[in-house]
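For this view, one protein chain was removed and the others were kept in their places.
Labels run A, B and C following the written order; every chain starts at residue 1.
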Amino acid sequence: MNAPFRTDGLQADAEEHEDIRRMPALLGRASGPRNMPRSHAHLTYVGDSIEVTVRALTDAAALSQYLPPRCRLAGEPVIAVAVNQLTNLGWLAGRGYNIVNVSTQIVFEGDEDKVQGRFIFCLWENKADPVLTGREELGMPKLFADIANPREIDGRWECSAVWEGFKFLDLRLDTTDGDENAPIQGGYASRGVTLVHRYHQRTGEWGQADIDQIVISHPSDSPPPRALHQKTGVGKFAFHPARWEDMPTQYTFINALAGLPLLEFRGGQYVKTKGIGNLKAFRIAK
Amino acid sequence: MNAPFRTDGLQADAEEHEDIRRMPALLGRASGPRNMPRSHAHLTYVGDSIEVTVRALTDAAALSQYLPPRCRLAGEPVIAVAVNQLTNLGWLAGRGYNIVNVSTQIVFEGDEDKVQGRFIFCLWENKADPVLTGREELGMPKLFADIANPREIDGRWECSAVWEGFKFLDLRLDTTDGDENAPIQGGYASRGVTLVHRYHQRTGEWGQADIDQIVISHPSDSPPPRALHQKTGVGKFAFHPARWEDMPTQYTFINALAGLPLLEFRGGQYVKTKGIGNLKAFRIAK
Amino acid sequence: MNAPFRTDGLQADAEEHEDIRRMPALLGRASGPRNMPRSHAHLTYVGDSIEVTVRALTDAAALSQYLPPRCRLAGEPVIAVAVNQLTNLGWLAGRGYNIVNVSTQIVFEGDEDKVQGRFIFCLWENKADPVLTGREELGMPKLFADIANPREIDGRWECSAVWEGFKFLDLRLDTTDGDENAPIQGGYASRGVTLVHRYHQRTGEWGQADIDQIVISHPSDSPPPRALHQKTGVGKFAFHPARWEDMPTQYTFINALAGLPLLEFRGGQYVKTKGIGNLKAFRIAK
Partner (left out) sequence: MNAPFRTDGLQADAEEHEDIRRMPALLGRASGPRNMPRSHAHLTYVGDSIEVTVRALTDAAALSQYLPPRCRLAGEPVIAVAVNQLTNLGWLAGRGYNIVNVSTQIVFEGDEDKVQGRFIFCLWENKADPVLTGREELGMPKLFADIANPREIDGRWECSAVWEGFKFLDLRLDTTDGDENAPIQGGYASRGVTLVHRYHQRTGEWGQADIDQIVISHPSDSPPPRALHQKTGVGKFAFHPARWEDMPTQYTFINALAGLPLLEFRGGQYVKTKGIGNLKAFRIAK
């Protein structure tokens, strides 16, 4: 399978990429969504997405304990759980992956930055490579899970997330009686501010942080995704408590989410969009 | 499936773990090999390993370009490629995973630390969770790949590593005429010093590092693994060049390794061991 | 996750399905594409497909040796290799899977049936359940493989099929200069006759057949899929020879295909369709 469709993948690394690194930092430059090969730069914002979101009212005190300093709830303690199927991603040479995203609206008051936006408590993705690039380059608190493509039958969506056979999330959305013209609330396709808590443990000084900060993004430098189809619906979700034996690397996180009271489900929506952002506008908040 | 075999997985996080965090840092303490639940601490060093290693002589200048500052080759430019199958791991509640490890012997001369040891250029693992804990807690330059269990027929071993269908590594070892009593050279079961280059990009200041250091380990606080069986052999390996389309997040690294001339294969060995270390003795080199 | 979206999955099996069986034949009726639950019968023909096909001229004698008795080539010895991505399948409750299909045009002359159609030498699918239902209910010579979703960048498609890390098929199609209005030749979306060689070994009398026959289909009872988009292109493919160690259950088949001379590539096409057939019109040829 040589010649005709061969591209310039093997040409000199240094001509193709900015000098951005991630481990193994000395073996080559880090190719990725924020460092596209120059010969493929036109693919940076190429990608398709469907997203299924359900919201629930929880308890303000219970939710606030998981917020970092200088952050407070922006209104009602509503958490949004969104399941994303990404396909035809330019930066992955046409591949895709799925995401689960747990967020709420907060106000951040730093010395300089005073913003309202979507705080992401936790994400799961079903491909390891974006998990580690997102954690390290952006401070996105991503974890790995098996996330099936959202399934739709007769307007009803079913989503789930599983780790080595243990299903820790079920989510369903019924759009049968939904509205196709309602404004989209939050989610991957929204254009507001996103905030995450970036943290790295210091090697050998266990319990100490090397990095502990808020990272903030205006997705302003990416062309906005275009909504192809959307519909509101009613739905529900549940995080299922895990034993250490079920998820030895993640059970403490799962159980924090499973312990949040779900006082009332607040509906949700399905959105299909074309075009993706690359989050390169992330920066450390001040 | 309730009651009788239920363990204390759901009991208070804070009673079970040291206050060590990784993202999502505020959702709970980070359970893992260096932060076992107290109720399962006796499982810390439980695990079985088989390891298949092949060594090759390469070019000193070609190899040295991938070493960090203050590091130089300790002797001949010999790289060792080791494939590990880990099973029955206590810290994963009895699960396992596989590793590919590329290393050479170096001398590190810091202000205080002047040591000789095994420098790991790159690792691949077939489970995302240890990839990210190892990267963040230790600075281990781990990547994700599909790594089949090493297969043995009539004393001949075959190993490979694949990323989404693209096989970037083949490795074979023939132990037919091997020696069961030769000393083990390097590898997972060895007890020497390990060094890695820990590096984290700074969010938003692309091309700048937040962390750029050498991390060093004496595995002295783990009980030594016990060799159950071992045998030397002759072997070979090859890294296969990748296009961006084949491995868009890793091709620059693969091609660096594939570009190293393999001047002479230097044999290898198979080792089966009982007991594992947890690498908690890693610290930032001075 | 109880109540609201619960469907009738648990209701009496006998009310839901025709009395069609497959092993384990006595544990329940066989649900599947040709035996939909009555409550979901409206989903029978629901599904989306993209298909990437490339054709090549091979040698008539070499190809004919793999045809069953009463079958002969219908014209030039052209084989078509098609890679299909099926999504949103009604019969799989919204799931999908991928197919590789190797076929040629033949004439079958039976005692009663004298037809021309597409003879399928072999298929691979990346989901075990349709592999076994297709083999047993239809005589479709399906095997299991890992088949990535076809990937497209700038009009160029790349497909592959892999078994446990061994890539036995690469296929590429470049539609850059293609025609969107050319008639579709063959493929999943075509409406012609399909023929397969159904064969079952007799248990214990090794080398004897229990079933050895031609099965034939007019897909006439399914509503025709609707083409949403299509484009011709130029392409190529290669089957890669396998050792027994690489594919111990399939290497004889792979090597037969890899041994066919590919004298000239004859172009191909990409087709996106809506709607699927269920092949229930298959019958034993006479």
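One rule holds in what follows: a residue touches a chain if its C-beta (ideal position, glycine included) is under 8 Å from a C-beta of that chain, and two chains touch if they have at least 3 such contacts.
All values derive from a computational prediction rather than experimental measurement.
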Problem set entry | Option touching the unshown chain, where A:20, A:153 or A:227 are the choices | A:153
Seminar exercise, completed: Touching the hidden chain, out of C:184, C:242 or C:276, is C:242
For this session: Could you please point out the chain B residues that touch the chain left off the display?
Result: 1, 4-5, 40, 43, 87-88, 90, 93-96, 148-149, 151-154, 156, 158, 170, 172, 174, 236, 238
Seminar exercise, completed: Contact residues on chain C toward the hidden chain run 6-10, 13, 17-32, 34-35, 37, 40, 65-68, 91-95, 121-122, 128-133, 135-144, 164, 197-207, 209-212, 215, 241-246, 248-253, 255-257, 280-284
Exercise. Which positions on chain A touch the chain that was left off?
Worked result: 146, 148, 151, 153, 158, 160, 162, 164-167, 245
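As a working rule, only the chains that are shown with their structure count from here on.
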Exercise. How much rotation, in degrees rounded to the nearest 5, is required to superimpose chain A onto chain C on the basis of Cα coordinates?
Worked result: 180
Seminar exercise, completed: Farthest chain from chain C by C-alpha centroid distance is chain B
Problem set entry | Central chain (distance from its CA mean to the mean of all protein CA atoms) | A
For this session: Could you give the separation in Å between the centres of chain A and chain C, each centre being the mean of its C-alpha atoms?
Result: 36
For this session: Send over the residues of chain A in touch with two or more other chains.
Result: 40, 93-95
